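Note that one protein chain is taken out, while the other chains of the complex remain in position.
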Amino acid sequence: MFSLILRRLGSVLLVMLVVAGLSFLIFNYLGDPVNNILGVNATIEEREELRRTLGLDQPSHIQFWHFLQRAVAGDFGISYRNRIPVIELILSRLPATVELVFCATIVALSIGIPMGVYCALRPKGLISRILQMISLVGISIPQFLIGMLLILIFSVELRWLSAFGRGEVVQLGWWSTGLLTHSGRMALIMPVITLAVFQISMIMRLVQGEMQEVMRADFIKFARARGLTDRSVHLRHALRNSLLPVVTVVGMQIGSLIAFAIVCEAVFQWPGLGLLILQAIEFADFPVMAAYLALVGFGFAMINLTVDMTYLFIDPRMRRK
Amino acid sequence: MIRSLLKPLILAASIAAFGATADAKTLRFAESQDIASMDPHAGRDDFALSLLCNVYEGLVRWNADLKLEPALAESWEIISDTEWKFNLRKNVKFHNGNTFNADDVIFSYHRAGDPGSPFAGLLEPIAEITKVDDYTVIFKVKRKYALLLNDFAGWYIMDKEFQESIGAGKPLDLSSNAGGAMQTQANGTGPFKLVERQPDVKTVLAVNPDWWDERKHNLDEIVYTPIANNATRVAALLSGEVDFIRNAPPQDLARIEGTSGMKVMRGPHLRTIFYGMNQQGDTLKGSGVEGNPLKKVEVRKAIAMSIDVEGIKRSIMRGNSNPVATQLAPQMPYYDAALDVRFPYDPDGAKALLTQAGYPDGFTLPITCPAGSFINDEQICQATAGMLAKIGIKAQLNMVTPVQYDTGLPAGEFDFYMLGWAGLPTIDPYNIFSATVHSPTEKLGAWNPKGYSNARVDELIIKIGEETDQAKRQEMISEVVKTQRDEVGKIMLHQQFLTWGMTDKVNAIVPGDEYTRFWYYTMN
Partner (left out) sequence: MHHAVRFCGKSVKGQIAGQGGAARMTPRNNALAVQDLSIVFDTRRGTVTAIEAVSFILGSGEVLGIVGESGAGKSLTGNALIGLLQAPGRISQGEIRLGGQRIDNVAADVQRRLRGKRIGAIFQDPLTSLDPLMTIGGQLVETIRTHLPLSAASARVRAMELLAEVGIADPGARFDQYPHQFSGGMRQRIVIALAIAAEPEVIIADEPTTALDVSIQAQILALLRGLARQRGTAIMLVTHDMGVIAEIADRVGVMYAGRLVEIGPVAEVLHSAHHPYTAGLMGLIPSLSRRVERLPQISGNMPRPGEWPGGCSFHPRCPKAGPRCTIEVPAPVAVSDSMVACHLFSGGTSVVSGDLPTKEAISTRETAS
């Protein structure tokens, strides 16, 4: 297991390298931040001077090399736009996204799994058909639309919830949380729903499919033959055996949500990583983009590792290897 | 345990939220982005300065009618062609209680003007600054210069003692890892002071009770929230969560105006929108014809005559634009109404001109268009393509992001491009000419690469920068405007309108430079 982790960390480093390298190549096509920093009135001379200062006049492989040299020392540079060290910036935005994604995932799991179980057990019932139809809609509606719809209903018409922001947050060390204040929790509602709708639908379909498969397995038939209650057969045996692929997919989902909850965060002005990277792209804030992409690679690899560990926890057969 | 630790924090937060008294006037203001920093020297970024003007002040400032008036300087006199003496205002306090004096002006000059600072270009004409006494300074300029006061309106004075105490004696150098003290701190002399700032989340300003000027506004607090998404920002206004949004999206104006308790305030923008083009290159890449058709004035005129700018105003701008013939908006000083006469919209005449120029079958024109830099920029480019098709010119649209656009345009990568220019922060034709009309050099014509070039015009532009006599300036400015118009140096479109959405409670002013001068605002 230890060697597994070591091997993983090796591949993590490689992934981060490749991602960061590719991002430097891409930067060439995005434009540069010079105009955003100097303003429209800067002369050609001043622009060239700033490009030299920032090293943007260098070919991208040299820029990448310099980035690597600094990154090894833990210095990802400072944001062109926010003017603070990139790491500090990313860490300050991380809690908002993690809380949002965490809550959305909890909501999605606690709604999606029961729905999936229900549909697996009564695939032909009326309620199942309705749920399946809803989930199809949930999978196909763009997040942007869900978000705007919620805002129109709950902010503009009913005026119950705030259309933007995180509400009041409380600092716990470097972590900021909205979970401890009323306005913070209220602010979570719409973004969480927006993010969760797709996840609920996806988890429901996944659980349903897997569980229907498992329900045909011999050990389920044998569990029934042993006289176990339906509840025990369905939940303790069938559901548990259906969860492995769910863990994988949900893990990957959490990863991509943390990395790319961009639409949802943009709609609700949620001050997290998604909004940060969106603004960084608009500004050509290369240090933020490079560090962010490298960290996203790192995050994904970590999540993969966690998913594997969860496998070990759920499935005893894997422990032998 | 954790609960009891948190209690004071939560309490503090709720006091911050509800502490204001019932009749306190809080203006909640949303904008599409946050300002990059509270440092007014960190970038020559009109967006940031349009908000920071409430916190910091310059020696002079623009009033509600965009006329210069004294601010931290009470008065000034021109001692010689190259020497300006400024008498500083006494009894002015920074927000932290420090007294404003000549040392702060000198400090701010060096902070903003030293090589490497983004403001070095703005303060470039200044050769030297001397302190006469605590409230008198003399600026020596390198050459005769007409626009010192205009420039000073965009250069804000900071507190020497404070800046040095927080280690922000220089504007942040992006190439080093210096920390961002100015992200969340500000100490100016302006009508409002910073009380809270979470970058990209919220900035709270409170009234400065010790402001030197007479208070005309009745605001106690300004809460500024960036909301990037247009639809969400409008929703926040409609739901009553914010009182005021600048630049309401054109498609939402009707909805805002149709909501009871809401209004849209409009005003002419100083910015005029036009197409610039490659008039220097010997060939036009991708045109499918020999040579560079855009070099011929007949071709440029034909393009100008083919664009139905009234149609664009009607169907794309929904009335919120004003067609113009020259780069000077009517609200710009030295505007000459007699010259503001457009070429007639005449596709047939345009076609005839094209034939006369040797392009009876037209050619292919690559048009580069920013997606999101100007109001309805994409739609206008698409409409233009349709109009050009009628005279046989096949437009090839190339949409780019604003940042690609801002990088590629000064680099001369585009041959035909949409551009808008407002002449900020100088608010003088010289700014427009030097950036977009003068032939490109190291210091001038940055936004005119490969573009319009006329030696006489270049010469006039330099003189316009030096001449202080208004009548002489008017004469020269009109000549530049007329020459460029007659030679079709630009294909002019229109002047944008500002459309600011707000609740009925807010009384705002809508100046052509888009600055939010909150000291003129009141709330019912």
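For reference, chains read A and B in written order, and residue numbers begin at 1 within each chain.
In the analysis below, a residue touches a chain if its C-beta (ideal position, glycine included) is under 8 Å from a C-beta of that chain, and two chains touch if they have at least 3 such contacts.
Here the structure is a predicted model, which is why all the values come from computation and not from measurement.
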Could you list, sorted by label, every displayed chain in contact with the chain left out?
A
Kindly state which of the options A:105, A:241 or A:279 is in contact with the chain not pictured.
A:241
Touch as defined at the start, partner being the missing chain; which of A:213, A:282 or A:315 qualifies?
A:315
Of the residues A:60, A:128 or A:232, I need the one that contacts the missing chain.
A:232
Where does chain A touch the missing chain, residue by residue?
217-219, 221-230, 232, 236-237, 240-241, 314-317, 320
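By definition in this document, only the chains that are shown with their structure count from here on.
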Centroid distance [mean C-alpha coordinates] between chain B and chain A, Å
37
Quick check on the complex: what are the chain A residues that touch chain B?
29-47, 49, 53-55, 75, 77-78, 80-85, 147-148, 151-152, 155-156, 159, 162-166, 168, 170-172, 180-181, 183, 266-269, 271, 275-276, 278-279, 281-284
In the complex formed with chain A, which residues of chain B make contact?
6, 9-10, 13-14, 16-17, 30, 33, 36-37, 39, 42-46, 116, 118, 120-122, 172, 174-180, 182-183, 198-202, 225-229, 231-233, 235-236, 238-241, 400-408, 410, 421, 425, 431, 435, 440-444, 446-447
